[in-house]
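Following this message is one structure expressed as structure tokens.
Here's a slice of the assembly, chains where they normally sit.
Just so it is clear, A and B label the chains in written order, and each chain counts residues from 1 on its own.
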Amino acid sequence: MYNFRTDLALERRDIFKKNNNLDEIDGVETENKEIDENLKVSKVKITNQNGEQAIGKPIGDYITIDIKKLRIAEEDEIQKSAEVLSTELKEVINKHVQSKDDVLVVGLGNMYVTPDSLGPKVINDIDVTRHIIKYLPQYIDENARPVSAISPGVLGTTGIETLEILEGIVNNIKPKLLIVIDALASRSIERISSTIQISDTGIVPGAGVGNTRKELSQRTLNIPVVAIGIPTVVESAVLVNDCLDLFIEKLQNEAKSNDYLNKLKDQDNYEEIKEALNPNDYNIIVTPKEIDELIDNMSSIVARGINMSL
Amino acid sequence: MYNFRTDLALERRDIFKKNNNLDEIDGVETENKEIDENLKVSKVKITNQNGEQAIGKPIGDYITIDIKKLRIAEEDEIQKSAEVLSTELKEVINKHVQSKDDVLVVGLGNMYVTPDSLGPKVINDIDVTRHIIKYLPQYIDENARPVSAISPGVLGTTGIETLEILEGIVNNIKPKLLIVIDALASRSIERISSTIQISDTGIVPGAGVGNTRKELSQRTLNIPVVAIGIPTVVESAVLVNDCLDLFIEKLQNEAKSNDYLNKLKDQDNYEEIKEALNPNDYNIIVTPKEIDELIDNMSSIVARGINMSL
């Protein structure tokens, strides 16, 4: 499989089409909706094996919500985005469970590392009801859905695979559906903490930050897993690699027929660049300076969107 | 059982002795050590059923480390306190497990509520090794002990009992010992975030903040549970009740033989005061204004103490 270096189905489709000079891909359908000038919803449907291989993601729907100017968003824009998320999410959830079925919301990430703190922040704002239904049923509407929520932490600070933690909890409290919030990798700086991808085909935690972990999905957990993924960083090697590609393209356009450059373009300089850019084992990332504010706004949207849909 | 309104065995012993005019309690032994002018270690040993009933805690050792002037502590005082904690902790741990046995450290509390954030902060600084031993054994000393760490959150934000979360994880990753960091109730303002109690008889999460939850102990989890408890708040009703007692005592001393006052003193005004002080269902607490700094210093001590002892 081609290394797309993005988890967004939308970006993968564009890259695949461009690299293969295609107008459309067999097994991949797209639909776009513009809610207003700052809010756009796109659906990528992967419908057959060919689409699966092209995009490198399982058959299913991948909904992308793009929110422009989120950093300076006013309250009403945040509320509107949350409502759009809620509408899309409700549709996905209702495919898998009944209205009173138990749901567990999982926020991946590390609360003490700013660009990685979105998941735990969302969990803090989820309206949990499971304990009220269990211990104080008289205080809650009898049609309320049991909702619980957890931030399991990251392998580097827990020493335990996220899958191992969730397996234990899922076996013990037996929810009917998991909603998992995670960081994604994206190719576009514009999408950092400004785009939401919803899918129901599971998730590989940490993919967005370069540490692939064991898959969380129906296959590994035996219940449906709805993933809400948000790009929070762009890896610096990706950025430079993309710029080099653009640059070589420019050289080719201007110098014409240059075998040497063609060869360079074909080869993937990513690993080489990555090594050069990562001194001291740091995890170098590209992020807007306003990341704290972006994360706060996005975490309001996701928490409200989930609360409204449950 | 008498309602001591403190989880510190040391304070309970003092209250019991005073209330019953005893010089010593059968089944309760005490030992004191002064490390330096700011650092004191006391051991309360409960040795038989009589001691158990008097103190309201199971047979076992309860070690209290008191650190004075922690708020303005310099680095070397913090390091010294961590070393004292480590010495005491090592002794307790070695009673239960071998040097290479798997240990899981659990930090109770809510990271987003300042006086309740100690547990999660400590977890962030634990040197976890389990994943390295499992996935990259070549990078670690072959005698290293597998250590993992988790902050399960609190019932109010997860909707799941801490015991339910830990049961699942313990069954799945099978540690041989649990170290649990939790907030305790204390009667003394001086002890807020300045005292550490170590015991190996389990813990009832949230006792320190007025929300008793299911016990975490060998009985419920089938492995030994070492508890590290730190008082972080004093309930305001406790404070006022204690002041009233002192005040009535003063009245009695001065007015002598006053049947009416005697009656007042015997009755417990706690519940009444509690109700008066808790408008709007807030959880009113008494805390030093410098609580942020105290929590930071104490969390360094506990994390280092645990790291050195494992």
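FYI, a residue touches a chain if its C-beta (ideal position, glycine included) is under 8 Å from a C-beta of that chain, and two chains touch if they have at least 3 such contacts.
Note that the structure is predicted; figures quoted are calculated from it, not measured.
J.: Assuming the complex is a homo-oligomer with 2 chains given explicitly, what is its full copy count?
T.: Shown in place are 2; the entire complex has 4 copies.
One rule holds in what follows: only the chains that are shown with their structure count from here on.
J.: Once you find the CA centre of chain A and the CA centre of chain B, what distance in Å lies between them?
T.: Using C-alpha averages as centres, the distance is 40 Å.
J.: Touching residues of chain B toward chain A in the complex: what are they?
T.: Listed in rising order, the residues are 111-112, 120, 123-124, 126, 128-132, 146-153, 155-161, 164-165, 167-173.
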